[in-house]
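Quick one: the structure is below, questions incoming.
All protein chains but one are shown in place.
Letters A, B and C name the chains as they come in the text, with residue numbers starting at 1 for each one.
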Amino acid sequence: MNPAIEAPTIEYGTLAPLLIIFGAACIGVLVEAFAPRYLRKSIHVPLTLLSLAGAFALVLVQTVRGQISTTASAMGAVAVDGPSLFIWGVILVLSFVCVLLINDEGHFVASAAAVPGSADEEEAEAHDNGTGHTEVYPLVLFAVGGMLLFPAAHDLLMMFVALEVMSLPLYLLCGLARRRRLLSQEASMKYFLLGAFSSAFFLYGTAMIYGFAGTVSLPGINKALASGNTLDPLLLIGFALLGVGLLFKIGAAPFQAWKPDVYQGAPTPITALMASGTLVAAVGAVLRVFWVGLGNLDWEWRPVIWGVAALTMIVGSILAITQTEIKRMLAYSSIAHAGFLLVGVMATYGSAQQNAGSLKAILFYLAVYGITTVGAFAVLTLVRDPGGEAGHLSRWAGLGKRAPVLSGVFAFFLLAFAGIPLTSGFFGKYAVFAAALNSGTQPGDSMGGWMAGLVVVGVVASAIAAFFYVRVIVLMFFSEPAADGPAIAAPSMGTVAVIAVSLLVTVGVGLYPESVLGVANDAASSLFIR
Amino acid sequence: MTTHYLVLSGILFAIGALGVLIRRNAIVVFMCVELMLNACNLAFVTFSRQVGNLEGQIIAFFVMVVAAAEVVVGLAIIVTIFRTRRSASVDDANLLKY
Amino acid sequence: MSPWLPILMAVPVVGAIVVALLPKGSDKLAKQVALLVSLLVLVLTGVVAAGFKPSGERFQFVAEYNWIPSFGVKFGVGVDGVALVLIALSAVLVPIVILASWHDADGVKTADGTLITPKRSVKTYFSLLLVLEAMMIGVFAATDIFLFYVFFEAMLIPMYFMIGSYGGAQRSYAAVKFLLYSLFGGLLMLVAVIGLYFVAGKQTFMFPELVGAIQDPVTQKWLFAGFFIAFAIKAPLWPVHTWLPDAAAQAPAGAAVLLVGVLDKVGTFGMLRFCLELFPDAAKAFTMPIVVLAVISIIYGAIVAIGQTDMKRLIAYTSISHFGFIVLGVFAMSSVAQSGAALYMVNHGFATGALFLAAGFLIARRGSPFIADYGGVQKVAPLLAGFFLVAGLAGLSLPGLSSFVSEFMVMIGTYSSQAHGSGALTVAAIISAVAVILAAVYILWMVQRTMNGPTAEPVKAFKDLNAREVWVLAPLVALIIGFGFFPKPLLDVINPSVQQTLTNVKVPTSTIAEKGTGQ
Partner (left out) sequence: MESHIAEIVQHTGGVIGNAWLMIAFPLVGAFILLVFNRFTNRWGHLLGVAMSLASFVVAVLAFFELIGFGEEERRRAVHLYEFIPGMVDMGLLIDPLSISFALLITGVGSLIHIYSIGYMAHDEHRRRFFSYLNLFVAAMLLLVLADNYVGLFIGWEGVGLASYLLIGFWQFKPSAAVAAKKAFVVNRVGDFGLLVGMFIIWTTFGTLTFAELGEKIQPGQTNGTMLAIGLLLLLGACGKSAQLPLQSWLLDAMEGPTPVSALIHAATMVTAGVYLVVRSGAFFFPEGSGAALAVAIVGAATLLAGAIIGCAKDDIKKGLAGSTMSQIGYMMLGAGLGPAGYAFAIGHLITHGFFKADMFLGAGSVMHGMNDEVDMRKYGALRKVMPITFVTFFIGYLAIIGFPLLSGYFTKDGIIETAVHHQPILGWLAVLGAGITGFYMSRMVFMTFFGQKRWADDAHPHESPLVMTVPLMILSLGALGLGAYLVLSNRLLLFLAPAVGRPEELPEFAPFAPSGLATLGLVAVGAIFAWMKYGRAEVPSVQPRGSFLTTFARRDLYGDALNESLFMRPGQWLTRLAVFFDNRGVDGIVNGLAAGIGGSSGRLRRVQTGFARTYALSIFIGAALLTGALLLVGNI
């Protein structure tokens, strides 16, 4: 005698942005299948950009109409709440500008399957005029879709699926660099193996938590924590393994090893996408898990995250000092920034208002950091050697004389990374540190002193970090140019736009942070659905 | 009595992890990852039995699908790298370091 | 709400943008524009100074605009006496510096025509100068502590570029050292600033509202430490002074003047206003160790200065000694000493400025900062030698020159301070008076080795100061002598706000009035 299974309800309106992206991705696949080669790009580009823009428009509409759903959509699988919407908006903007970068000629290989230097590669190169694989576009869209879903996932299964949907296309994209194929492929393989490895941990952790809580939906888990014994090793181990998967994605120590290699090997636009979009998505997911899922476990997880955050900041900033490859250096810098973000994550616990404050800080940080990052990578794509981008730092010597504007812009981005006042980066850093100290000064927080200590660690780390950003500036401006310096490629409209936008945001937010802060504030004030 | 299954899944997971750490051949490493995923499946199913709802079993299906997709992507990557390097050893690919 | 201070800050910024946007090859125009702008700022400052009422409110020309509500940050500006004189100092120095570094960016040639520094972008240099001026005014005018911090850190960048791209051989090392050292201090201060905000729990950074907000002595100590370390590095105080000699020696003379003359004052200014008034108990608790550091700086700086072989390094070390005096005066907790310290900040700006510029002109003629490469300059360039001597005498605070008044006030105020069991301060004052002898040694020995004696061969080719250079030095010397005999105008402005400070620190401000006590 079995009751009739009623059909699941899907809130199409709230989920529309996701659906658009995934739909566009599928159409992209069809295009690859049926459209003639010469047409593909001219179809893909508008399709991709339009879908991203459309999704963003929808996000705006939802926020402006102010009817932010207070319950999880799709049978409690996806939570489209304030923070999610903000994160979605950020991701969509970032991926939009990244796509503008991707449009540029000469980033992607003509035929990934072909052996470098072999006849059929040349043959392939002959056909495509620098565009390379047009599959890139649908892949990117899928990845973006995953990114959107990841922080919005309301149960661990959905989160796992989202994680994979986000990662798998990226694995492939990493391997598609037109130049330096070997590096690119190596990066792709490492990323894939390690990513799969870590997601296995994530999954096993999920399994154990399921075993503990009997459900994988985050609120369910939290409820179970509230009632059940929070010291159950099953739970703790499960949570630890879950953490591995998440921390791997944001590249926190000791799970940061993949970042430098992958960032260096991948095609720069993809690196930009990973460094901005993926990080935002992953941090969003972390926040959701810790606040929604493990809200009642903060007594256990905060000390651990304390250690991770400290380690990450130190490792990132110290290792970056001696880097000679600019993309590697930026990779380490992004590790350090992940550490700073974790400092903020530390503060997302306890009272709702406290949580909202910290959430605001992190969201703000994500937005400004992401856009600055994209800008910085966009600049990288323009400094070229015969063999591709001039990655080695020594090649950047004296660039300030040969391309004052470009290096000036880059210098400004670096200062923003370093968190010098009157750049967006400073306020980002200030926001998270303030959040941390604020949580520390809350009455009855036994970790007050610890928070202050962590902030001091962060401060020291950012002082160290400042060194290597400044080092690049020294190279560019204070040292004489090399005889055969790299060429400065004439930037395409797209790249110009990217750099301009990022610069505008970095400066604008640096002068008047309230513009973004206000939005982040509203987004955060309606907390994660619990 | 479900604990035996859990132990087994634990063992499988450990074997898989160790395999990733010690085996050189990319394919094998990848298989080990798959093994870990299947260990997860086993755990899910067992737990679903234990807690007495079907979610775990459903999850197992999802995991299989995801694993399949992973296989597709993974093999593609490994094959290309094998073609260029004429070797599937993960240790040979270490141009990117320090 | 008075618009004056925002205008004062806006003018140089606009000027900087204009200068930066000038078409290529219009270097001369860029210089003239920069000079005009800076003179305009000077005039405006004069207007503000004229409108300032020493007897009136503590903060005048106040303006407040919401800036970052979500952080509780206001764009709040206003000046008290000390801030005003320091702003005036900056406004006076900048045009002089612009005039002095007229050719610094065109590639400096020595008397025998060898190129010391290659040609560099003139427009950038002068727009950086103007940006720096805006920030210098801002940092002194800020009444919102967050805003103060923003300027405090942001100032580093233009100076960093001025040292790094227009400096001497070791410039990039010096620039990086300068930036990181200050940045580190600044970040510690940032932590303290945040802490202050939350501990005070007033949802504001406005200085007047935060005075006395922190009661718990332990918290006070931690926050005080955060602020003080930053200021001590900036000042710089022994033992965190080593960035200054490098930076000052490598920077172009003009930049060095602003660096030592104004930027470092932010440190002592910060001590006087923030360390003391926000954390009075901590300040009192830490007075003795700080006084010890100050005295060490005074003597140590002087002794090390004697041993220098490089003129600019020597001057930098003399400044370290002088900053020791200022810090001593600030923490002596007596109104005479603090007024003296505040006055010292201004006078030191003029005196060291003149000395750096004179040395700069000397170095520009020979291309070497080393004392040993000179000798007998007086014979071939008496004017240069004369100005150099006067500036030097101001450096050894000869009575009748402005720096004497301040040094005298600091020492006598420290000696007579009843703040805390005056014994230690008495000793401190006596020890620091020894610097009077050392100062004579380091200045006059340098003068003797560079200006006197038989004229060295390469020196014979020297030309005496040209009109521009005279116009650079003459105003400074005039100010030095003028304030040497008539310090009253400055002191009348300074005294009230110092009294205010002492009231907030809850120190009996009776040291001046304590006539006839003792015996």
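The working rule: a residue touches a chain if its C-beta (ideal position, glycine included) is under 8 Å from a C-beta of that chain, and two chains touch if they have at least 3 such contacts.
As the structure is a computational prediction, the values presented were derived from the model and not from experiment.
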Checklist outcome for this item: Note: the excluded chain touches shown chains A, B, C
Item to check | Touching the absent chain when the full complex is considered, from A:16, A:139, A:174 or A:189 | outcome: A:189
Item to check | Selected from C:42, C:62 or C:433 as touching the chain missing from the view | outcome: C:433
Checklist outcome for this item: Absent-chain interface residues of chain A come out as 189-190, 193-194, 197-198, 201, 230-231, 233, 236-237, 239-241, 243-244, 247-248, 253-255, 257-258, 260-261, 299-301, 303-304, 307-308, 315, 318-323, 464, 467
Checklist entry - For chain B, which residues reach the chain that was dropped from this view? => result 17, 20-22, 24, 29, 90-91, 93-98
Item to check | Residues from chain C at the interface with the omitted partner, ascending | outcome: 177, 181, 238-239, 241-243, 300, 303-304, 306-308, 336, 376, 378-379, 382, 386, 393, 398-400, 404-405, 408-409, 411-412, 415-416, 429-430, 433-434, 436-437, 440-441, 444-445, 447-448, 451-455, 485-488, 491-492, 495, 512-519
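One rule holds in what follows: only the chains that are shown with their structure count from here on.
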Item to check | Interface with more contacting C-beta pairs, comparing A-B to A-C | outcome: A-B
Item to check | Relative to chain B, chain with the most remote C-alpha centre | outcome: C
Next on the checklist: Of the chains shown, whose Cα centre falls closest to the middle of all protein Cα atoms?
Outcome noted: A
Checklist entry - What is the distance, in whole Å, between the centres of chain A and chain B, each centre taken as the mean of its C-alpha atoms? => result 25
Next on the checklist: If a residue has to touch 2 or more other chains to count, which residues of chain C qualify?
Outcome noted: none
Item to check | Footprint of chain B on chain A - complex, ascending | outcome: 112-113, 115-116, 157, 160-161, 164, 168, 171-172, 175, 181-183, 185-190, 192-193, 196-197, 200, 203-204, 206-208, 210-211, 214-216, 260-261, 264-265
Item to check | Residues of chain B touching chain A in the complex | outcome: 6, 9, 13, 16-17, 20, 26, 29-30, 33, 36-37, 39-40, 43-44, 46-48, 50-53, 55-56, 59, 62-63, 66, 69-70, 73-74, 76-78, 80-81, 83-85, 90, 93-97
Item to check | Contact set on chain A toward chain C in their complex | outcome: 360, 400, 404, 415, 418, 420-422, 426-427, 430-431, 433-434, 437-438, 441, 452, 455-456, 459-460, 462-463, 466-467, 470-471, 473-474, 477-479, 512-514, 517-518, 521
